[in-house]
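Chains shown are a subset, placed as in the full complex.
As written, the chain order gives the labels A, B and C, with residue 1 at the start of each chain.
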Amino acid sequence: MFFHDKRLQYNAKPDRPDPLYAKKLQEVLGGQWGEISVTMTYLFQGWNCRGPMKYRDMLLDTATEEIGHCEMLATMIAHLLEGAPVSEQEAAVNGSPMVAAVMGGMNPQHAIVSGLGATPTDSVGYPWNARYTIASGNLLADFRFNVTAESQGRLQVARLYEMTDDAGVRDLLSFLLARDTMHQKQWIAAIAELESSGLETTPCPSSFPQERELSSVAYQFMNFSAGTESSEGAWASGTSPDGKGQFEYVTNPVAMGPEPVPPPGDPRLHGTNKPGLIDKIRGQG
Amino acid sequence: MFFHDKRLQYNAKPDRPDPLYAKKLQEVLGGQWGEISVTMTYLFQGWNCRGPMKYRDMLLDTATEEIGHCEMLATMIAHLLEGAPVSEQEAAVNGSPMVAAVMGGMNPQHAIVSGLGATPTDSVGYPWNARYTIASGNLLADFRFNVTAESQGRLQVARLYEMTDDAGVRDLLSFLLARDTMHQKQWIAAIAELESSGLETTPCPSSFPQERELSSVAYQFMNFSAGTESSEGAWASGTSPDGKGQFEYVTNPVAMGPEPVPPPGDPRLHGTNKPGLIDKIRGQG
Amino acid sequence: MFFHDKRLQYNAKPDRPDPLYAKKLQEVLGGQWGEISVTMTYLFQGWNCRGPMKYRDMLLDTATEEIGHCEMLATMIAHLLEGAPVSEQEAAVNGSPMVAAVMGGMNPQHAIVSGLGATPTDSVGYPWNARYTIASGNLLADFRFNVTAESQGRLQVARLYEMTDDAGVRDLLSFLLARDTMHQKQWIAAIAELESSGLETTPCPSSFPQERELSSVAYQFMNFSAGTESSEGAWASGTSPDGKGQFEYVTNPVAMGPEPVPPPGDPRLHGTNKPGLIDKIRGQG
């Protein structure tokens, strides 16, 4: 069950409106790596968590914080949209290239659909969808996703920081950047704790009996091109990160399987089978 | 530029057909964490790579291998679909609960749309889409995604391994499990190399000047619930993984921002504004 | 800013597992008219609300409650999935038609993707997307949507109630049905308040000057078929609900516009234009 505090977690007011930037800022609200994504991801990971209670509580604490991040970005976007030019005629009167660019570049749905409010979409207007929510039931696989999400998210916030000089916007972004920094470290620490406790280790999932893998190819880097620049990295030789084996560089990988021969189709499905095949099968049918 | 070898990288033939399992196996071909996703992700990361050449070559080598994984799964699925019951009448004659279940549970598009061939969709028939392709231009953010992809992918393959006892299917899966193991280690090694070379470190992106963050909240875990189970983890106290600070547990986080007041709308957009507001603005307009 | 209470708003435990029903119940969690939809819709309506504060607060209170409804359904679904058959071999051993049906009918992603946890998808596995979130900035248009959402939602919950006899499931559904009943009335009352206060009336949006409409067709029902059954309803004659005019039944509507003649295309776009046209334009170009 949840409760709402009417105040914002942090400031969310720009120095001046900027409808073009509002469109861009949507990316970190409703985009693939935006705040809705981490909200939903952490909520579902928390609700589905069967591990120790500290993980569940931690997931839901952070999920709950992220709802508040969505709230701040929605507020910021509404302020950025204030006074946006509504018609081309209005923009043409102005005559400024930048006003014209704003008219051409605004997300038209910010006017037509939401009436100058934020929308749960990304910077090209593509709606958020639940395939951005990852919750597998395996904490290591999911925490690795969470590190990624906070990295991609912080990268996008950093880019957006460079794309404006509005002090109010930058103030909010400096808060979000810091929280993303914290959350990157949080998930890295949680992964270390999972691994040191033996709950999950590499390769993930560690509960699958590794002897059932085809171990002969579990340490080989395969070079599928002419030239061997790819042999110069740590993944091509030396001890592997799990400490259990040596990386091997396969310069010329060879096929281990045969040329495939798909089974005959069912004549009732009217595909194109090999000549004569259809009649033969019909004869038997 | 690419070339094709007509042989498969490994064996891809089941001991017996199983149309219901064919539907499930689609997840690791055309699902979010399936082989198409890693193919496209590594291709775009490689094509967009501006880092040292060894990374670009390594990305494209592995991408090229993954196309061959798609090929094996497509071949396997076609074999699993062989002889699938086409009509309910056919299934009813049989009278077996499992044949009936297969009729009810098959992906109908395997018959109607593809004529018993594999499709680029997941286990519920949802089509693959390019939001599963991640290529940000930042190698650390992307390699973290790649570790995740190989973890989620290996988790799903492991689950599918448990869901059948067909030796032919398990043979292919044992190959894929081993390659996913290799690839998890490969990306972990690549991350270590990126970090040790100083190209990228935590917090990612490391080229963003950290002093522009709101540092006061960059080490705080915030507890947004009653109860403090979340304080029991490594993320709540002690030195943070970047070695630059101490985690702090905020038991009762307080709002740092004000109650938001959205700007007035534009009357020409006919939203519902505060009473009297529309007339006032019209009067001025 | 939001807070989490670890307890559920109401009970969410079935008497027994039922993986097939779990798949169906997903509809009211992650479907078009499910709890995620109302959560997101009310959040965005609240965050974008520029009307009197009581509306904003009411919207966010109810939005916050709905997050808790998602939580209960996610919990219920995890319980329903307990002990689901993982492999066909396991199901075949059992030999029961219903076990086989469950194997065929389960959402395979409940096993492969989420590890027997709830997912933000509907009963066919289609992911929730943000086009289900409606927030236009006009409170009457939006409250009318909200009445609809609570009607469609309650209809689906009622159907799901009939589709099981599990007392634990029905207990939760009886709670959700009652809340949907409350929320239908809440939005109806809010609409009445909007209208009586004059903030918005029919036709919505009421701030658009109605004299700019083509008033001659604003009261006409047009019969686009042979037969006049459609004349028997209240929409075809008598005083219209806004009290401003009389409905009129147009038995044989006639075209008021001309046959359209699309403008010539641009030859540089290589469409198929009328004979001779391309050459003529090229000659001028």
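Convention: contacts are C-beta pairs under 8 Å (C-beta built on N, C-alpha and C of every residue); 3 or more make two chains touch, one makes a residue touch a chain.
Note that the structure is predicted; figures quoted are calculated from it, not measured.
Q: We see 3 chains here; how many are in the full complex?
A: Copy number for the complete assembly, per this file: 6.
Basically, only the chains that are shown with their structure count from here on.
Q: What whole-Å value do you get for the distance between chain A and chain C if each is reduced to the mean of its CA atoms?
A: That pair's centroid distance is 26 Å.
Q: Multi-chain contacts in chain B: which residues touch at least two other chains?
A: Answer for chain B, listing residues that touch two or more other chains: 32, 224-225, 227, 253, 255, 260, 262-265, 269-271.
Q: Which residues of chain B touch chain A in the complex?
A: Listed in rising order, the residues are 5-12, 17, 32, 53-58, 60-62, 64-65, 71-72, 75, 78-79, 81-84, 86, 111, 115-117, 129, 131-132, 134, 136, 138, 140-141, 144-145, 147-148, 151-152, 154-155, 158, 161, 170, 174-175, 177-182, 184-190, 192-193, 202-205, 208, 210, 212-225, 227-236, 240-242, 247, 253, 255-260, 262-266, 268-271.
Q: Using the touch definition up top, name the residues of chain C that touch chain A in the complex.
A: 1-9, 30, 36, 40, 43-44, 47-48, 57, 60-61, 63-65, 67-68, 70-71, 74-75, 78, 113-121, 127-131, 133, 135-138
Q: Taking the complex as given, what residues does chain B use to touch chain C?
A: Residues 18, 20-21, 23-24, 27, 31-32, 97-98, 100-106, 122-126, 156, 159-160, 162-165, 224-227, 253, 255, 260, 262-265, 267, 269-275, 278.
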